[in-house]
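Take a look at the following structure, please.
In this view, the complex is presented without one of its protein chains, the others remaining in place.
In this document, chain identifiers A and B correspond to the written order of the chains, with residue numbering beginning at 1 in each.
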Amino acid sequence: MIETPPLVDQCCHGVLRTELGLGTFEAHLGRGEGPPAPGTTFFDTQTGFAVRRWCPPLLGLEPHCQPARYLARRRELGVVEAGRRLLRATGIGTYLVDTGVPGDLTGPPELAAAGAAEAHEIVRLELLAEQVADTSGTVETFLANLAECVHGAAAGAVAFASVGGAHGLALAPEPPDAGEVRGAAARWLAGRRVGDRLTHPVLLRHLVWIAVASGLPLQLHAGTGDPQRYVGEFARATAGLGTDLVLLHGYPYHRQAAYLAGAFPHVYADLGPALVRTGARAATLLAEVLELAPFGKLLFSSGAHGLPELHVVGAQLFREALGRVLGGWVAEGAWSRSDADRVAGLIASGNARRVYGLP
Amino acid sequence: MIETPPLVDQCCHGVLRTELGLGTFEAHLGRGEGPPAPGTTFFDTQTGFAVRRWCPPLLGLEPHCQPARYLARRRELGVVEAGRRLLRATGIGTYLVDTGVPGDLTGPPELAAAGAAEAHEIVRLELLAEQVADTSGTVETFLANLAECVHGAAAGAVAFASVGGAHGLALAPEPPDAGEVRGAAARWLAGRRVGDRLTHPVLLRHLVWIAVASGLPLQLHAGTGDPQRYVGEFARATAGLGTDLVLLHGYPYHRQAAYLAGAFPHVYADLGPALVRTGARAATLLAEVLELAPFGKLLFSSGAHGLPELHVVGAQLFREALGRVLGGWVAEGAWSRSDADRVAGLIASGNARRVYGLP
Partner (left out) sequence: MIETPPLVDQCCHGVLRTELGLGTFEAHLGRGEGPPAPGTTFFDTQTGFAVRRWCPPLLGLEPHCQPARYLARRRELGVVEAGRRLLRATGIGTYLVDTGVPGDLTGPPELAAAGAAEAHEIVRLELLAEQVADTSGTVETFLANLAECVHGAAAGAVAFASVGGAHGLALAPEPPDAGEVRGAAARWLAGRRVGDRLTHPVLLRHLVWIAVASGLPLQLHAGTGDPQRYVGEFARATAGLGTDLVLLHGYPYHRQAAYLAGAFPHVYADLGPALVRTGARAATLLAEVLELAPFGKLLFSSGAHGLPELHVVGAQLFREALGRVLGGWVAEGAWSRSDADRVAGLIASGNARRVYGLP
């Protein structure tokens, strides 16, 4: 076995505060743009099978028991106690929590308390901009408040995240000029109703570049296309500025994300959601990322959202995959034992501590 | 071993009716735009090696015997008897036969009789349009006959297939308007000689959208590029219309095809030709598709065309790959035994029966 220190989960979200029925639970296992197809269920996915493997034993049931039985036991314990048992079994010592997703989710302090761990906040840029828009009367106020808010948020957060930025950056990696930004803000604000999401590519780029100026690491959701096409030019444009970029959600372009992490000193690759989504294949996914990513440029995360079961699965799959992949290389003589332990520590915790300045 | 029911081969073609020489046989092992390079042979491919592994024993020879010896034995038995022996050894219980490829091939009833199986027809949209063009005098007649023919064909077929549609849909996923269609039809018919293939992107899109209106499942050859770029927007445009899309021939973008099958309730992914083309690597390919495709969204096929050897290889590689991949996950505790058997049944047969409404 490969030993790891307590994990730093460098990108996750809170868990739902309410009791869950089978349908809501199932919905959090899918990642699609709709419900499961007629005659199918999201439990019949690698994520569903991984949850059924790892979580029932933590609540006193046998692995792979039926979903209905698991949900009944979860309700019997109550959402708080079930969450406590699950989170404390993850081996995660530090959660970096992106608070910018909707839903009645626990915030960082609550997640820390439930998991007997530490937690820090990652600020989602788009949500920040939407909140600023809700309270700003004019274009000038909006833009001034936006800059101030991003810089203010930087003081209390460990990182920024942008989910839509890659879309805008693919079209034009450089910062938009002041006139463009004013025009875009005027158009967006004029047509906007409270609660509308920010999707204007010029404003997304503007936001990302304000965040770059803050110096805090920036997590970029690279979408589902080749990150080289989406953020390659942006990586080139931000080289040497002193701000690190962390590419999230690369699968099935994770090898390309790993390539970028090797090509640019300030680019890092995230590991997590690819493992949770591919379940029994997690070891292969980890191995594929380890082909090209320098070992100091790779960061563990669970990407978990809503269900503490997903934090469990993210952490378990990661540790098991590390053991199989690195342990296998040690066994065949390709890596030394001490190198394998050292690299495991970097990916599990050390790289994140260095990049985010954690104690 | 993982047990499977008789397979539903959800996308294949007929077999050649004539005796074959070495050169014609070899040509059916390649997939390229030309003959083998000087000094090379298409037998030196994964497909060639897989045929030499699985087929000689079915005709009484040792595995991996030389191609010339195999062909001699095949001729000795005669094309009918050799085909009968091969097809009956596949374990395929139902063939869905795309009849829209050229060549002197057996049709569905003949394939069913030779293989002691059932067979149903898949209608190739482009061929249908070309046949309509051959017999229609004016643009108006052509377009009226086309709509009528597609709807008529829907009554006797289990699905439609489009090989060129993805090309047109990549440019514009929505249905072309009536004026565009009339203009395109006029230009195509004016320059057309009998036998010319339909490649006009506007007519291809028009055809695909007529087929969508029929409600029958539509098989889309996604080409060799990223299916997300080619059919992602079309999948979004057809969501909720009640017509299922089945993505064919995804390799080497099979992980992206699996992603789309997870993202859209009405999108399915095909498995077959990737296995036949990659031979000894089939288990890995199956495992890669199983990373992201929900288990209810994946369909076996052989993609075989011309040689019954390819039906044999498609089925054997699939069953062996299922046994290794699912059996491996059961052995390491990642999946339960009963889940593995159930998922094997879905991919081998159950999903296809549900999608195509087979008894």
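Note that a residue touches a chain if its C-beta (ideal position, glycine included) is under 8 Å from a C-beta of that chain, and two chains touch if they have at least 3 such contacts.
Because the structure is a prediction, the values reported are computed rather than measured.
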Item to check | Touch criterion as defined above, residue of A:L290, A:L307, A:A321 or A:A348 at the omitted chain | outcome: A:L290
Checklist entry - Which listed residue (A:T24, A:Q131, A:Q228 or A:T243) would be found touching the missing chain in the intact complex? => result A:Q228
Checklist entry - Given the contact definition stated above, which residue among B:G115, B:G279, B:P294 or B:G350 touches the chain not shown here? => result B:G279
Checklist entry - In the complete complex, which positions of chain B touch the hidden chain? => result 30-42, 44-46, 49-50, 52-53, 63-64, 224-226, 251-252, 277-281, 284-285
Next on the checklist: What does the interface between chain A and the hidden chain look like in terms of residue numbers?
Outcome noted: 226, 228-229, 236, 239-240, 255-256, 259, 262-266, 287-288, 290-292, 294-297, 329, 332-336, 339, 343, 346, 354
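Note that only the chains that are shown with their structure count from here on.
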Checklist outcome for this item: Note to self: chain A rotates onto chain B (CA fit) by an angle, in degrees and to the nearest 5, of 120
Checklist outcome for this item: Rounded to the nearest Å, the gap between Cα centres of chain A and chain B is 37
